[in-house]
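Heads up, one of the protein chains got dropped from this complex, but the rest are sitting where they should.
Chain lettering (A and B) follows the sequence in which the chains are written, and residue indices restart at 1 in each chain.
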Amino acid sequence: MRSHAERGNDELAPLPVGRGVGVRAGFTTTLSIFPTIMHNKTLTELSAGLATGQYSSRELTAAFLARIQQHNPQLNAFITVTAETALAQAAAADQRRAQGQAGPLTGIPMAHKDIFCTQGVKTSCGSKMLDNFTAPYDATVVAKLNDAGMVMLGKLNMDEFAMGSSNESSHYGPVKNPWDLNAVPGGSSGGSAAAVAARLAPVATATDTGGSIRQPAAFCGVTGIKPTYGRVSRYGMIAYASSLDQGGVIAQSAEDCALLLNAMAGFDPRDSTCVDQPVPDYTAGLGDDIAGLRIGLPRQWFGEGLSNDVAQAVRAAVGQFEQLGATVVDIDLPHAPYCIPCYYVIAMSEASSNLARFDGARYGHRCENPKDLLDMYMRSRGEGFGAEVQRRILIGTYALSAGYYDAYYLKAQKIRRLIAQDFQQALQQCDVIMGPVAPSTAFDLGSHSGDPVQMYLEDIYTLPLNLAGLPGMSIPVGFGDNQRPVGLQMIAGYWQEGLLLKAAHRYQQNSDWHTKRAC
Amino acid sequence: MQWETVIGLEIHAQLATKSKIFSGAATAYGAEPNTQACAVDLGFPGVLPVLNEEAVRMAVKLGLAIDAKITPRSVFARKNYFYPDLPKGYQISQYDLPVVGLGRLDIEVDGVSKTIGVTRAHLEEDAGKSLHEDFHGASGIDLNRAGTPLLEIVSEPDMRSAKEAVAYMKKLHSLVRYLEICDGNMQEGSFRCDANVSVRPKGESKFGTRCEIKNLNSFRFVEKAINFEVERQIEIIENGGTITQETRLYDSVKDETRSMRSKEEANDYRYFPDPDLLPLDIAPEFIEQVRGSLPELPDAKRARFQSQYGLSDYDSAVLTASRELADYYEAVAKLAASDAKLCANWVMGELSGKLNEDGLEIGQSKVSAAQLAGMIQRISDDTISGKIAKQVFETLWHEGGTADEIIEKQGLKQITDTSAIEGIIDGIIAANPEQLAQYRAGKDKLFGFFVGQAMKATQGKANPAQLNELLKKKLQ
Partner (left out) sequence: MSLSAEEVHKIAWLARLAITPDQVDAYARDLSSILGFVEQMNAVDTADVMPMAHPQDLSQRLRPDLVSETDQRELFQSIAPKVEAGLYLVPKVIE
């Protein structure tokens, strides 16, 4: 790990921020073209700024596009930048505003993880398999945010088919962590987290199957929320593991997340697993007091394997919650250790089936000159999928194959129920479960490339949530020994996103970790 | 060595819903390729299935009609394999928990009744079509059919002859049409049959190795294919060989089955519950509602025709073979309000004959129930004879109108006036003294001659019964 002094002329050398010290960046003039540093504003601030006419959506969009142009080559957060359509959308948004028809999100730039189908725009899912795929329809999430008048800056980089915890498996190259270019941003929503952390977009959509929102949010010092399974429509969200995938938000704050979740959440008749549960206004009640909030700390999550600096930052954050009136109890998640094999069997099995449609027949990559049908399948898929995806398809295929279903998939589904029951029991003793997001801060690029299992162990605290289908958040609560951000994981019961956002917001009103910027 | 044949049938009935089982695309037959394949049917990334209510209702109807248990919680499973007509690389079907459980269907072969067990029936989606016409060495894929709902009905291996298999298939075919859940159009592929055939020595309880004959799309082919297959298997075993379990196709031109170059060779379908769908819960209220909407089923209708109309079992069976035919008959019987048996004869006889000749279904009959009933009334009230009625019927068929209009126009009223008939008879006797003498001498056959002459003289309008009676008297 290079010291600060050694980093020399990196344009994006992060500020040396110590713990507990809030330093606002009045930074590096070579980077910022616009005197009003619009890109540093939160979604909430931008919404107000647009509403009061401080700037137009066109100006805002142009500012972000310029910033992307400058910094993306280094960070590689964007796969596709949709400059022309963004400016057109911004113009339309300004017009809506002029006609008095603007909502809270109208005209605000954002970016989508490249897992959401965007009609007429390349949707690659980080894979060579879909490098030539222009989606013929909009995902429901995309349509909803379009309807809210948001402006799409582009599509964000990700681990291939959402399989990864470091954004190193993308066909389009790894994403760099804006806090430290030698570090991974986390995955699979590495592009989303890096883009928000570097303020290339004020907010981004993302997805979480085993931690893919929470972990990159933690690694990049930003706020992320994975809602309850069934809260957000999966229609148009390219499937990895159907019973675990959920769409969510990465933003600068809980307040920003709430604004976006309001627009994203809701029943979709096109998704059988989407639940017809009324969507509350997640922004209402954000300012509420949290005195009496019961926090549960799982014993199993604070044992061996958790690095000290992370443990310290997490405990400090919990201490801060106590200052705000919360009480703390120790709870147990007895089946915690089994979440990893359980998750991977289920995820890989479902993925092996979900990815069978990528066969070169109707869209996507087809190999050159297939000599027969079998050749077309074998080579299109062999060429189109990267190594990690291939590994998971192979495991999943094996786990479901004749004679193994009971031992693997069925067994995993049973353990899944036990894990969900653990949480239900724990949530009787507390309102919100808190703990670390990852065992350490962001690791170095390339450091986990040898052993796939090592990578899987990174997800130990995040996986169980997806198995249970509960909502979870990650909020920045400090920095590790290597100056890389630390995230706090917060978990609540089904449909308790509002409680999570409220608690997170209260914390963020009384701390400033979320205001720190990488660049 | 005495052999016993064991047959089980798997029938795929395409359900007559308007839209697909998991998407809102249309299911109408004959559309231009890929114009009825939406994003869900094409298996684009990110699409998801949502279950069609009517498909469920139709499955429950079938289940109730075969006295089967409706599974309160059934599950959809993915059957994973690669084929160009299967866009997602898996077929959504049901595996462990099908929507319909064990049921039964009664059949009749050569007057002998038998109950055939139905193991289960489950919902699944149909695949698209591969067209093997040469596109410069490529196959063309049409996915219009992908996603059409299918009900796969699996019988117990209870059939013991090709005839029984055909009877079962016909009964099921009639039933699904009665229930209006399937149009039964085998040419269009709405009703497809796979036969599992094996043989074993008579008295043996263990099953022999079976072969599956796929995609038989006519009753005739089912019978011929099974018969061929049985012979083939017996010959192999008698020559000391063993049967290889395999899938075979029936070649109707050569009248033989042959092994399919296995596309499913060593296929492991890796069934698992589809995570994009939730378990299907069917409440007792739903089942009762469906039960209430069931039409009168073929067997019940057949029994009622016997008791209500006094028809024979045979006649009832013929008339209730299809719901449309039964409905037509009842309309005729009701309107004619006279001789139910006479109505039956006309429907089964002349009318059916005409339909067959012109290749029409009962629904396309050129003579309506009202028209036929009107004519039958005129037979019953002796206005016309049965023979003249055939003439009237021809006219009705080719020109339309009513029986009364035709009788009037063509002057077909029967002659029933006794003295008129006597007069005619007198005239004929006078004109044929030789035949009279021969008849009186003992040549009874000549009676027909006199009848014929009288009919000719009256243009067939003499009331036959009266004519016979009077002729007998006068010839003596």
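By our rule, contacts are C-beta pairs under 8 Å (C-beta built on N, C-alpha and C of every residue); 3 or more make two chains touch, one makes a residue touch a chain.
Small disclaimer: the values here were computed from a predicted structure and weren't measured.
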item: Identified contact with the non-displayed chain, of A:390, A:447, A:482 or A:509; value: A:390
item: Selected residue (touches chain absent from view) among A:81, A:239 or A:373; value: A:373
item: Selected from A:43, A:86 or A:361 as touching the chain missing from the view; value: A:361
item: Residues belonging to chain A that touch the chain removed from view; value: 132-134, 136, 228-230, 243, 269, 272-273, 275-276, 335, 337-338, 340-342, 344-345, 352, 356, 359-363, 366, 370-379, 381-383, 385, 387, 390-391, 393-395, 397-399, 401, 408, 410-418, 420, 451-453, 456, 468-470, 494
item: Chain not shown, touching residues in chain B; value: 17-19, 23-26, 32-39, 42, 44, 50-56, 73, 76, 82-84, 130-132, 135, 137-143, 260-261, 263, 268, 270, 273, 275, 277-281
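In this section, only the chains that are shown with their structure count from here on.
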item: Euclidean distance of C-alpha centroids - chain A vs chain B, Å; value: 59
item: List of chain A residues in touch with chain B within their complex; value: 116-117, 123, 125, 130, 133, 135-137, 139, 234-239, 241-243, 269-273, 349-350, 353, 355-359, 361-363, 373, 377, 397, 400-402, 405, 409
item: Footprint of chain A on chain B - complex, ascending; value: 39, 42-51, 78, 80, 82, 84, 87-90, 139, 141, 268, 270-272, 275-278
